[in-house]
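Our next item is chain A:
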Amino acid sequence: MEGGNNYFKEKLIFTSEKSSEQVPLFNLHKFLIKLFRFNSNVESQLVILTPLTLLSEETLSYLKEGPLLELENCRRIGIRISSETIIKQIPLNELQPHSRILRSKLKKSGFPATHPLEGSMGYLINLDKLLAGNEGRR
Partner candidate 1 sequence: MNNDEILKQIESNDKVEKDIEVKEELFYRYLVFWIGEQKFALPAEEVHEILTYNEIYFVPFVPPYIRGYANRHGQPYTVFDLQMLFENSGIEGSHLLILKVPNDQIALLISDVDEIVKVPDSKIYSLTSQDETSQYFSGAVNVEETEIFVLGVSKILERLESDIERS
Partner candidate 2 sequence: MKRKKSSVGLITSLSIWTTLPVILVLLIMGGTTLWVLGNRVNMLVEDNAAHTMRMMERIVKTEVDGAVKNYLRAAAEKNRDLMSFFYQEAQKGEISEDAAYERIREILLDPEYGQVGSTSYLAGVTTEGILEIHPVSPGVDASDFEFMQKAMEMKNGYLEYEWKNVGEEEARLKAGYLSYFEPWDIMVWASSYKSEFYSLIDQRSLDDQVSTIRIDETGYVVIRNSEGKIIAGDDTLKILNKVPADRAAHAVVDSKIGQVRIDTKIQEETGWQVSVVSPLSPYNRLLWMLRIIIGLSIVVSAVLLHFVIRYLLNRTLAPLKSMRGLAERVSQGDLTGRIHNLSEDEIGEVGVIFNHILTEFSGVLGNNKSVIQVLSESIQNLSTSAQEIASTSNEQAAAVKEILSTMEDADQVSKDNMEKIEEVAKIANNTKENVEQGFELIKTSLSKMEEIRTTNSETIVGIKTLGERITSIWEIVNIINSIADQTKIIAFNAELEAAAAGDAGKNFQIVAGEIRRLADSTVNSTNEIKGKINEIQHASDKLIVASEEGTRRITEGWDISTNIRGIFEEVLNSSEISAHSADEISRSTKMQVSSFEQIFTTLKQISESIDSFVESTNYTNQVSDHLTEITESFGKEIDGYTVEEEKEE
């Protein structure tokens, strides 16, 4: 699935006296709902803003050819995430690598590790890889 364009349907526009900035939004919330086949209609109310400089060359060039194509003066990208978000410190020893046989595939797709807890399974996301839509590329 071409993760990129389907989920880049919105953008924020900031205007000020001096300039206007267009920030494309990636709907990670919808993306994850679709990917994990959750049965949920809940919309996301939360957006994280990230400067483009934090993205890798590869991802940037991919985005510039796609969703970022006609955007002028674009310094940041927005990520829509679930409203039920918490910020937490996790010690590294709580993170586990994926089962070896699945490891490379999941890493390439942007899920480098798991966070298994009593009664739940967490997935670590590498946003850079995810945005690049590597999982859909052959």
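Observations on the model:
Here is the rule we use: a residue touches a chain if its C-beta (ideal position, glycine included) is under 8 Å from a C-beta of that chain, and two chains touch if they have at least 3 such contacts; residues count from 1.
In picking the candidates, the idea was that all candidates are chains of the complex that A comes from, given by their letters.
None of the values given here were measured: they were computed from a predicted structure.
Within this complex, chain A is touched by candidate 1 out of 1 or 2.
Interface of chain A with candidate 1 (complex): residues 35-37, 96, 98-102, 104-106, 109, 111, 114, 116-121, 135.
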